[in-house]
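Would you mind keeping the following structure in view while I ask a few things?
A single protein chain has been removed from this complex, and every other one stays in its place.
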Amino acid sequence: MNDTIVKSITRLVIPFVQVYGIFIILNGHVSPGGGFSGGALLGTSLILYTLVFGAIKAKHKFSHKASEIAESGGILIFVTVGLIAIFVGMPFLTNLAAGFPAGSAGAILSAGMIPIIMIGIGIKVASTMITLFHKLIEEVIQ
Amino acid sequence: MKKILIRIVFIILFFILAGGIFTMPTSPDISAPSYNDTVRHYIDNAVEETGATNVVAAVVADYRAFDTLGETVVLFTAIVAVGSVLRVPLKKDEVEIHHE
Amino acid sequence: MQLFNVLLVVFLVVCAIAVERTKDLLSAIIIFSAYSLMMSLLWLILKAPDVALTEAAIGAGVTSLLFFAVISKTKRYEK
Amino acid sequence: MNILERIVENINYLGGAALFLIGLHTVVTHTNLIKKIIGINIMGTGVFLFFIAIGNIEGGTPPIWLEGMENPIFVNPVPSALILTGIVVSVSVTVYLLSLVIRIFQTYGTIDQKELAEIMEQEVPHD
Partner (left out) sequence: MISQLPIINLVALLLMAIMVPFIKKISFRATLWLGGILLIGVLVSSVFIFIHVANVGDIIYHFGDYESFLGIEFKVDPFASLFTLFVGTLAFIIYVYSSGDKTEGIESPEFSRYYVLYFLMLFAMFGILYSNDLFNTYVFIEIISLTSCAIISIKRKKEPYPAAFRYVLLNEIGSLSFLFGIAMLYMISGHLNIDLLANTIQSGWTTLPINIIFAIVFMTVGLSLKAAIFPFHIWLPDAHASAPSTSSAILSAVVVKIYILVLIKLILKVFGVELFASLGMDTVLLIFGGAGMIMGSIFAMTQKDLKRMLGYSSVSQIGYIVVGLALMSDLGLRSAFFHIISHGLTKAALFLSVGIVIYLKKSRSVKGFEGLGFQIPIAMTVFGIAAFSMIGIPLTSGFIAKWNLGIAVESASQYIFLGVIVISSLLNAMYYLPILFAAFLKDNPEHQEKVSIEKIPAAMLLPIVVLGLSILLIGIYPNLLMQLIDLVIARL
């Protein structure tokens, strides 16, 4: 697509979408939202970038290696958080009882492991959505 | 003929389901059987036990966090599965697209 | 609110039937996208804002984009 | 009780069941593979609607504590939490099915189940 209007508007819109997505992820435990919806929004913004600027440029921005790390990273964050509880001697995925700081309810830095898990989910969902889209539009014939 | 028959079967199925639904405890108030002690406990104690004011987030990421781990694994599986189908490029002779 | 709820459900059912009957897959997917958006609205009415947000982003956004991507590589019309 | 009232009262459950069956009908009767995938999605949303309707409460509020709330009536948070997982699962399955459709089209040249069966019958398995 070689339309200047579309390109400049997309450039303008994408940061807002991404900031909103990150906001939703980080505020998941105090307001509606969380890792799923925020991650999907982040993924959609990258898909929009792909649609407007083409797959090659988008691949440059979000490379294969980055996606590979993000995919495993999301689960690794989750599992690590769970394993911390086991090392303390509590069951898997224990939150406050395993020593995660509670903070004051309603603040962003509160609720122990929940924000960390939400960030993990967000990374996972976002990278999954964009990777899957790239894989589907890829030319697969040699 | 076959299509109409299938449609009739589905309509009958719908009426069976609808008839069942009318006898189910569907009233949307707190006397519903699904609104039990578990839910009350979540609502009353979620903020103290998890520190999250959004009870849904508390359930997703704390009380039932293992489900969510399973769900991230599903996403991971999807990526690996799609990659295994689409990753390796096809050879020319394996392709037979019929363009009309 | 009750009336709105009923209207939304009727709309959803009509949309679903329309999706089934449309031969043009592109239109079917556009209708499906509208269907997902209405579904997220319905979930907002049923006081599940988290699910509504997720459905709006995933169901209406990502899923239909993926469908479009596949249609662009295959056929548009159903026989 | 008036039958119309009953229907309006249970409209979400009825809608969920109807969507489930419409989706199943689409999957069963259509031969186009992409239509089948859409049918699966409709089925899924039908079940999710049913689930969410269980959690709904007349006059309740979304289960989020805000400042200055006193003894609010919250809706049931569990169905929302379950369906969040369900939506993501259904997307994963959809994507995998779509990738298979792409490959089927590239190798057989059709996305119609009937034509596919004919082509597969003609081809003698060569391995």
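By letter and in written order, the chains are A, B, C and D; residue numbering begins at 1 in each of them.
Criterion: a contact is a pair of C-beta atoms (placed from the backbone, for glycine too) under 8 Å apart; a residue touches a chain by one contact, two chains touch by 3 or more.
As the structure is a computational prediction, the values presented were derived from the model and not from experiment.
Judged over the whole assembly, touch between the missing chain and the shown ones holds for A, B, D.
Looking at A:Val17, A:Ala66, A:Val79 or A:Ala105, the residue that reaches the missing chain in the full complex is A:Val79. Considering the complete assembly, chain D touches the hidden chain via residues 20, 24, 27, 33, 36, 40, 43-44, 47, 50-51, 54, 76, 78-79, 82, 85-86, 89, 92-93, 96-97, 100-101, 103-104, 107-108, 116, 120, 125, 127. One chain is missing from the display, and on chain B it is touched by residues 17, 20, 23-26, 32-39, 41-42, 62-67, 70-71, 73-74, 76-78, 80-81, 83-85, 87-88, 94.
By the touch criterion stated above, the residues of chain A touching the omitted chain are 68, 72, 75-76, 79, 82-83, 85-86, 90-95, 97.
The definition used in the following text is that only the chains that are shown with their structure count from here on.
More inter-chain C-beta contacts link the pair A-B than the other of A-D and A-B. A separation of 24 Å divides the Cα centre of chain A from that of chain C.
Measuring from the averaged C-alpha position of chain B to that of chain C gives a distance of 16 Å. The multi-chain contact residues of chain B, meaning those touching 2 or more other chains, are 47, 53-54, 56-58, 60, 68, 75, 78, 82, 86, 90, 95.
In chain D, the positions touching at least two other chains are 14, 18, 25, 53, 55-57, 62, 64-65, 80, 84, 87-88, 91-92, 95, 98-99, 102, 105-106. Listed in rising order, the residues of chain A touching chain C in the complex are 24, 32-34, 36-37, 40-41, 43-44, 47, 51, 129, 132-133, 136-137. Interface residues of chain B, counted against chain A in their complex, comprise 47, 49-54, 56-58, 60-62, 65-66, 68-69, 72-73, 75-76, 78-79, 82-83, 86-87, 89-92, 95. In the complex of the two chains, the chain C residues touching chain A come out as 49-50, 52-54, 56-58, 61-62, 65-66, 69-70, 72-73.
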